[in-house]
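Attaching a single structure in structure tokens format; questions to follow.
Only one protein chain is missing; all other protein chains are in place.
And then chain A:
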Amino acid sequence: MTDSKYFTTTKKGEIFELKAELNSDKKEKKKEAVKKVIASMTVGKDVSALFPDVVNCMQTDNLELKKLVYLYLMNYAKSQPDMAIMAVNTFVKDCEDPNPLIRALAVRTMGCIRVDKITEYLCEPLRKCLKDEDPYVRKTAAVCVAKLHDINAQLVEDQGFLDTLKDLISDSNPMVVANAVAALSEIAESHPSSNLLDLNPQSINKLLTALNECTEWGQIFILDCLANYTPKDDREAQSICERVTPRLSHANSAVVLSAVKVLMKFMEMLSKDLDYYGTLLKKLAPPLVTLLSAEPELQYVALRNINLIVQKRPEILKHEMKVFFVKYNDPIYVKLEKLDIMIRLASQANIAQVLAELKEYATEVDVDFVRKAVRAIGRCAIKVEQSAERCVSTLLDLIQTKVNYVVQEAIVVIKDIFRKYPNKYESVIATLCENLDSLDEPEARAAMIWIVGEYAERIDNADELLESFLEGFHDESTQVQLQLLTAIVKLFLKKPTETQELVQQVLSLATQDSDNPDLRDRGYIYWRLLSTDPVAAKEVVLAEKPLISEETDLIEPTLLDELICYIGTLASVYHKPPSAFVEGGRGVVHKSLPPRTASSESTESPETAPAGAPSGEQPDVIPTQGDLLGDLLNLDLGPPVSGPPLATSSVQMGAVDLLGGGLDSLIGGPNFVAPPAAAVPANLGASMGSGLSDLFDLTSGVGTLSGSYVAPKAVWLPAMKAKGLEISGTFTRQVGSISMDLQLTNKALQVMTDFAIQFNRNSFGLAPAAPLQVHAPLSPNQTVEISLPLNTVGSVMKMEPLNNLQVAVKNNIDVFYFSTLYPLHILFVEDGKMDRQMFLATWKDIPNENEAQFQIRDCPLNAEAVSSRLQSSNIFTVAKRNVEGQDMLYQSLKLTNGIWVLAELRIQPGNPSFMALQLSLKCRAPEVSQHVYQAYETVLKN
């Protein structure tokens, strides 16, 4: 009496027979027939021909039969849309059934019938069900909205279902809330721009309440939704974390990982000094370890995520090294991941254990695993310097085993070790050379050739060794050919007498007989170098190589931060952002970690600022405590600094010291280098710190005698958009020359070279007056400051906005474009002072419609201060009057292209902290007025 009988067929033609049975009068027979149909369906057999007969069975009181028919409908309605309409009436009727189970079933099934025509009939029942008294029906209806949206998004919006769905987030039943969140999240995923899940503290609170009471699956949806929220400050973040932490003890690993995601993300906002931060770190470790005792598939996903977590916050699992030791029965994909994490956690403290383990693994039977283990030993040597010696001897032991792939892999990593610790382990070269013949993989051959070339002077028979490779030159892979070419050239430069023939041979092989352009080009370069200037050749080819960095396979920090936001998702398994692989690229929104915002001041110290927070610590932060400092700095702006007036000021907290540092730098001239961090008192608040950085920026700008206001550097090109190159900068004007102060930071993992810059045509003809000079290659994490002189003789094109500048920067990786707005005051020339008569005449001459009025608020300066400050930015006061107790300043300025701008500045007396300036501008080209006003504002307010 099992269902397998449904699979047996009779000879007569199955469909025909089923048809007869479906139309039978006997209920029992009908049901059996439908079961047979379903059975055929489960194995992918096409039974759509029976559609009308099956639909006829739908009108029944028997729930099982009804369910079976529904199952059938869901599968085949799409292929028979006209027939499917026949079923609509029954659905509509069922939606009114007194039994909530049947109401829910009807609305659920209707949503699954993916036929456009049905959707219009679905709207009314769905609306009713969304407001049903029974929560079971409501929760089913919530999901149905998502289904309908998938079929016809416009309809859902027109019918206002989205709003109803949003209301369900406040439903009294947690299961309904969870399903509403799930449905909204799914809809939001296909419409990233729509602000469907409008999260605010109130709705977050509701979600957190529902979190405790809903099913495990609902908890996953809610947690994933919470992770998209950005708390307004650290207190809110902490309170959310506190309420999410209990989820770490859930038996469902998906709940645990989603909770980990929320915590990892919000932790970013917590100060490391908080006690809670430490508690949270401690709480995260045990659940992560526990995930590793689950089924292997779960372990794999957990390990991929742990890999990210370990890179972001190594402190969480630093004591848990042993749980990552490989077990004999782990599937290979788990073994490989564990190995990866072991290397990341390797440190001086545990290196002995790790090495002992790795040595075991290197004698395993699985080839992939063994290779990775051998490579891991090399990586340990590079990462933990103290262990290098032991690693090398372990590798030598492994080479002695003569197992082919072990030897090859060992040689590849030993090459890396040589590059990390030059002139330390060359004694092992002899052992390596013994294994020359067994190398058959390109990477190992290339590594060996590199070693021979690099240490040619210590290997007596280096020429013989390399010659032996040369025999089959054309059969080698490109990698090996290129290495061989370089190695022989190196050898020639080291031992020119006996290897002339060899080098001739390889150069002709590379240049004449090869059709690989890379190889040919490299061959020609060497050839010409050698023939024209052997000394230069020596300098080029035998140049000292930069040491390889500690960890070669770290994920780039910007990507890592993005991936942390995707913990638990496919992105975290692939270690790629969703935009890189999600089907159709539906405009996926980039997620980023929240910047830290403290609710209480000065709890953070400057060095704890989150490394990857994109907007939290941009240089354009206006110092909050820096008002006083700012004033002092403005004093500084005046022409020659005569004596240190600042030292007498009442600034506390070591500001005297700081300013002293600033003054030193003034004396030091333009080549100002930021004082070492030690000079900054450690107890300074962060905001103070950012004020400081402004200070230094300023002083460097003021280094030469006179100069206009310089804005702090702003990030123009974020690293994420430019393959790791970050450009920030500002514009300065000093004694008649404009320059662009750039700061280039290499946030990628590779060295950047060959920088060049170009401007697009712009409104004032700004153009670089000299090429961009970056003297040394920019190695990872290095920053250079460059001042690029500009002139205004470039070609002119009116831009929108007027002060828009489009810049292209090129390096060895790619060309990047960005645009920036330059402050207009860099274009104010020094001879912009009009005489009085001229001013009056011009003022009258310019028609009144060209006059623009502006107001500058909160500028607590008197007329003299305003005047002197503006003068330093080449805005000259022509005359000054006092009308009815108000100071009136008449000012003029000239732009680089000869446009004059006249200004009347009215200074309202009164409460000094709430003073507003009235600015009237007249100019023949009125479109500049707006920008001149902005220049006024920046100059006066900073």
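Before moving on, here are some points about what is shown:
As a convention for this text, contacts are C-beta pairs under 8 Å (C-beta built on N, C-alpha and C of every residue); 3 or more make two chains touch, one makes a residue touch a chain; residues count from 1.
In this text, contacts and distances are computed from a predicted model.
Missing chain, UniProt protein name: "Adaptor related protein complex 3 subunit mu 1", from among "Adaptor related protein complex 3 subunit mu 1", "Cell cycle control protein", "Pantothenate kinase 4 (inactive)" or "Proteasome assembly chaperone 4". Among the residues A:H250, A:R419, A:K810 or A:K880, only A:H250 touches the chain that is left out of the figure. Only one residue in the set A:G44, A:G472, A:P517 or A:G898 touches the chain that does not appear here, and it is A:G44. Checked against the full complex, the one of A:Y121, A:Y136 or A:F816 touching the unshown chain is A:Y136. Per the touch definition above, the residue from A:E21, A:D94 or A:D224 contacting the chain not shown is A:D224.
Contact with the omitted chain, checked across A:I15, A:V92 or A:C112, is made by A:C112.
Touching the chain that is not shown, out of A:M175, A:V866 or A:L889: A:M175 (per the contact rule at the top). Against the chain not displayed here, chain A makes contact via residues 1-4, 6-7, 27-28, 31, 35, 38-39, 42-44, 62-65, 67-68, 71, 75, 78, 99-101, 104, 108, 111-112, 114, 134-136, 140, 143-144, 146-147, 150, 173-175, 179, 182-183, 186, 189, 213, 215-217, 220, 224, 246, 249-254, 256-258, 286-287, 289-290, 293, 295-298, 300-302, 322-323, 325, 327-329, 331-333, 353, 356-357, 360, 363-365, 370, 401-403, 568-571, 573-574, 578, 581-583.
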